[in-house]
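Mind looking over this structure? Questions follow.
What you see is the complex with one protein chain gone and the rest in place.
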Amino acid sequence: MGRMKFLCDAERCIECNGCVTACKNEHEVPWGVNRRRVVTMNDGVPGERSISVACMHCSDAPCMAVCPTDCFYKTEDGVVLHDKDKCIGCGYCFFACPFGAPQFPNGPAAFGARGKMDKCTFCAGGPEETGSQAEYDKYGSNRLAQGKLPLCAEMCSTKALLAGDANVVADIFRERVLRRGTGAEVWGWDAAYGGGERKQERKREGRS
Amino acid sequence: MSTPILKRLTLLAVASGLLGGLAACSEVPQVTVYEQGQYSGKTDTRPWEGGAFNGDREAWEKALRERARGQSEYNRIQ
Partner (left out) sequence: MLTRKSDSAAGSARRLRGAAARPLGQTMDRRAFLKRSGLGLGAGAIATQLPYNLIGAADAAAPGVSRGDGPAEVRRTVCTHCSVGCAADAIVRNGVWVHQEPVFDSPINLGAHCAKGAALREHGHGEHRLKYPMKLVDGKYQKISWEQAIQEVGDRLLKIREDSGPDAVYWIGSSKHNNEQAYLLRKFVSFWGTNNCDHQARICHSTTVAGVANTWGYGAMTNSYNDMQFSKAAMYIGSNAAEAHPVSMLHMLHAKENGCKMIVVDPRFTRTAAKAHQFVRIRSGTDIPFIWGLLYHIFQNGWEDRKYIADRVFGLEKVKEEIMTWTPERVQEVTGIPEEQVFKVAETLAKNRPSTVVWCMGQTQHTVGNANVRAMCILQLVLGNVGVSGGGTNIFRGHDNVQGATDVGPNPDSLPGYYGLAAGSWKHWCAVWGVDYEWVKSRYASEELMTKSGITVSRWIDGVTENKELIDQPSNLRAVVYWGHAPNSQTRGAEMVEAMKQLDTLVVIDPYPSATASMAAMVRKDGVYLLPACTQFETVGTCTASNRSIQWREKVIEPLFESKPDHTIMYAFARKFGWADELVKNIKLDKDAQGWDEPSIEDILREINRGTWTIGYSGQSPERLKLHMKNMHTFDVRTLRAAGGPCDGEYFGLPWPCYGNPEMKHPGTPNLYDTSKHVMDGGGNFRANFGVERDGVSLLAAEGSASKGADLQMGYPEFDDVLLKKLGWWDELTDAEKQAAEGKNWKTDLSGGIIRVAMKNHGCHPFGNARARALVWNFPDPVPLHREPIYSPRPDLVEKYPTHDDKMKFWRLPTLYKSMQDKVKNISSEYPLIMTSGRLVEYEGGGEETRSNPWLAELQQEMFAEVNPKDANDAGFRNGEYIWVESPTKARLKVRAQVTQRVAPGTVFLPFHFSGWWQGEDMLRYYPEGAAPIVRGEAVNTATTYGYDPVTMMQESKTTLCRVSKA
């Protein structure tokens, strides 16, 4: 198995926030902590697009690089997790993260007690005994160990948010893009891959 | 049953980690290399070890693949 990834299809995301409440539901995430959120661009005008964002489980994760206590680790399947017992709540990872994923609740809430960082775990729990109460209290459910994928993606209202092995997710997305025949409107795709030119090519091949 | 899962070696990371999953779509690899600090926390089990799968990695992978099918309605609508 390869790397676990999230991908949000902006052509499908309707900003319904189902992913946000699914996350709250699965992990009992307290008020004020948002492991996942939906971000909208061009709100209310033509071109409005939304994407759902959480920890992207970067391959080269800046949070891991900067953490002064080295509390992060990456699992074999590419999920970035951390040990809350080691976390000192300094917030450095928050500065490093391009997505605002790390959250710092500061109350008696279950997550992040004493100001420790909390973030999306890809529904993979954390470094406590799998399925234990301790794991749930600190990190939430461990769906991955049950052979299930993150609930946010599984429950997405339009199947815009995809999660799982990068190759599988890519296959799902590729099929849609081919159906649409108008290029990949995934967020950031054009910027990263020069969509314009490729679109032209496809047009010439008569695929759109 | 807790096996150290940390791969202590350097990780190859695709520059646009976001889209790394779409490797099949011919992205240009822009590789950076960095030395990761030594993880200092508790060890964790692999997902197929601690939970319902009793170490059967193949069964776990199969379960996940099966589960992923639910994310594409094209699997049910031809």
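Note that the chains are named A and B in the order they appear, and that numbering of residues resets to 1 at the start of each chain.
Definition applied: contacts are C-beta pairs under 8 Å (C-beta built on N, C-alpha and C of every residue); 3 or more make two chains touch, one makes a residue touch a chain.
Given the structure is predicted, the values throughout are model-derived calculations rather than measurements.
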Touch assignment to the omitted chain, from A:L7, A:A22, A:M64 or A:A124, lands on A:A22
The one of A:S59, A:Q103 or A:T121 in touch with the missing chain is A:Q103
Absent chain, residues of subunit A that touch it: 11-12, 14-22, 24-26, 28, 30-34, 37-50, 53, 91, 94, 98-100, 103-112, 131-133, 136-137, 141, 148, 151, 154-159, 176, 179-180
Mind pulling the subunit B residues that touch the left-out chain? 69-70, 73, 76-77
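Here is the rule we use: only the chains that are shown with their structure count from here on.
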Inter-centroid spacing, subunit B versus subunit A (mean Cα positions, whole Å): 13
Subunit B contact footprint on subunit A (complex, rising order): 1, 3, 5, 7, 56, 58-61, 64-65, 67, 69-77, 81-83, 85-86, 124-131, 142, 144-149, 153-154, 156, 159, 162-176, 184, 186, 188-189, 192-193
Report the residues of subunit B in contact with subunit A in the complex, numbered from low to high. 2, 5-7, 11-25, 27, 32, 34, 36-53, 57, 59-61, 63-68, 70-74
